[in-house]
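Could you have a look at this structure, given as structure tokens, before my questions?
Showing just some of the chains, left in place.
Every chain is named by a letter (A and B) in the order it is written, and numbering of its residues begins at 1.
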Amino acid sequence: MKASEIVKKFGGTLVGPDIEIEKVSPPEDATPDSLVFLFEQGKEKEIRTRAGVLVCKEKPSVDVAHSYIIVSDPRKYMVQALSLFVKETRLNPGVSNEAYVDPTAKLGENVTVGQWSYIGYGTEIGENTVIYPHVFIGDNVKIGTGVKIYPFVYIGNDTFIGNRVVIHSGTKIGTDGFGFLKTQEGYLKIPQVGRVVIEDDVEIGANCAIDRATIGETRIGKGVKLDNLIQIGHNVTVGEHTVMAAQTGIAGSTKIGKWVMMGGQVGVADHLEIGDRAIIMAKSGVSKSVPPRKIYEGYMARERRQYLKSRSLFDRLPEFVERLKRLEREVFGNETENTEK
Amino acid sequence: MKASEIVKKFGGTLVGPDIEIEKVSPPEDATPDSLVFLFEQGKEKEIRTRAGVLVCKEKPSVDVAHSYIIVSDPRKYMVQALSLFVKETRLNPGVSNEAYVDPTAKLGENVTVGQWSYIGYGTEIGENTVIYPHVFIGDNVKIGTGVKIYPFVYIGNDTFIGNRVVIHSGTKIGTDGFGFLKTQEGYLKIPQVGRVVIEDDVEIGANCAIDRATIGETRIGKGVKLDNLIQIGHNVTVGEHTVMAAQTGIAGSTKIGKWVMMGGQVGVADHLEIGDRAIIMAKSGVSKSVPPRKIYEGYMARERRQYLKSRSLFDRLPEFVERLKRLEREVFGNETENTEK
């Protein structure tokens, strides 16, 4: 691919020769045939070997590349330009003879179903959707258009999936919620008869688990992005455009607002509400509801400012205890020493 | 399904017309053809549109449904009634031609083996057990009767699984324990030659990992219920009727008692003992053994009452430090101010 082709597609000004680009590289691994992105001026020092083409806001003073594409927002430009370098696995088009598609299932135009994938009774799949090999889709599932479902994904009966959803490998959707009734003899299973709804433009990482509702719905709102190994309990609602980093878990019936951001390994207890645009820092344990737009952090999460204040004093506890002892000596004299544990 | 059919099956008194029920709904989404459960009087205010049939302890004063089923314990009644609404995927009965069943394997009456499932050498499966498509079961595995194993489950060689066990999609049982011997040149693998035993009536969620023992057994006791994404290390024992919420992990050789309850994202270190009926609150880190019937909580878990006391004082640390400074000013005068960091 020539540098000029990228410029023709996405704009920007090419300065220098029209280099042939073979690959995209991080600055430190640049080679004369690679495309490199520079987000901050100054970072060009990381480029050891002259890059082929450097996308940047302004040409650096040092000559670190053979050519430059000058753009107003290198980060946004990268999002576009990288799409030219994505390589999807070359699946055979159409429905594989080795897949099982129930006779009652309805597939739209140009649907791909890979080898050994199972499409259940009454399931409908919209046009241009790609089902990789090794996918299990149960009965009465509705899947929109332009969806991509990677290998080893399980989609339980009655799940609804919108358009342009991407589900990465190994994620399970519509598995039973964790509901049991305690009795003297043991736990009785509460049958989980609800479903999961995934709205448009959601992307879900690898090896997640999203449980069906006991009754009603577990719902993942439009544009939500979930990282890997995330747990979403039954009857949880995740609002539009919320993002969660890896290994986070949301317990049953909690309602998460829109545009919320959660770090990795966060745990949110059941039946809480997390307000719109709240931010939950990584590894926080959220045991009470969080108001909109607040930033929470901590093992028992509190407002971040408050948490960090207590936390910095926690680090200084040995000092405070020394000062407490000094006061005691001064006020009570030596006799306190003996009562000290 | 008519309301009267439910009453005939599970008891209760039908008050009002014999409505045709199409589905089960949560109170807030009730419709005239839906069955709704009311656990607490007062909650009927959540019902905006008149429900078809309301299961409740006594008829609410407001007329929120077309009919009522009056029962003594609505929660227990729900467990029974919901079973009528569960829809299992309509698998083809019997053993699929596209499955691999080793000639030495023994299958009981009425066993289902879905497409592309693998049943290894010498493996035995009891009657009425359902193996979904895409299941891998290794050699010399024993599986009881009435078991249900969902897609993408891996069951390693020599695993024993009792009766009526349910294993949800993506769970791996009998994978190697994490055992390595450190040497100057690197880590040597300690071969993991033990096995996993899953007793009767266990239910295991999605995408869990239960490792085989190094030597001997990893054992999950009768009636244990595990949520999703749980890690059980090698040689762990989990006692009867213990429950664990999602993303909890138990390190090697730890012994967990009976009727223990663990919240989500709990971590328990290796070689500990958790006593019968102990409760470990969500996200706790357990680094020492827990006596029976105690409630533990915290990042380094302590008895809950003790933890919460320290924890609430942690939140007030800024105040205490102010009070400490005030004392210092009073006792030592201004000179202390200078030594303050």
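Just so we're on the same page, a residue touches a chain if its C-beta (ideal position, glycine included) is under 8 Å from a C-beta of that chain, and two chains touch if they have at least 3 such contacts.
Only a predicted model underlies this, so the values are computations on that prediction, with no experimental measurement involved.
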Worksheet entry | With 2 chains placed, the number the full structure-file assembly comprises | 3
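Following the convention adopted for this analysis, only the chains that are shown with their structure count from here on.
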Fill in: Cα-centroid distance, chain A relative to chain B, in whole angstrom
24
Discussion item. Which stretch or stretches of chain A touch chain B in the complex?
Written reply: 100, 102, 116, 118, 120-121, 134, 136, 138-140, 152, 154, 156-158, 170, 172, 175-176, 178, 180-181, 186-193, 207-209, 211, 213-216, 229, 231, 233, 235, 247, 249, 251, 265, 267, 269, 285, 287, 299-300, 302, 306, 309-310, 313-314, 316, 319-320, 323-324, 327, 330-331
Discussion item. So in the complex, the part of chain B that touches chain A is made up of which residues?
Written reply: 24-26, 29, 37, 75-76, 78-79, 82-83, 85-90, 98, 114-116, 132-134, 150-152, 166, 168-170, 201, 203, 205-207, 222-223, 225, 227-229, 240-241, 243, 245-247, 264-265, 282-283, 298-299, 311, 314-318, 320-321, 324, 327-328, 331-332, 341
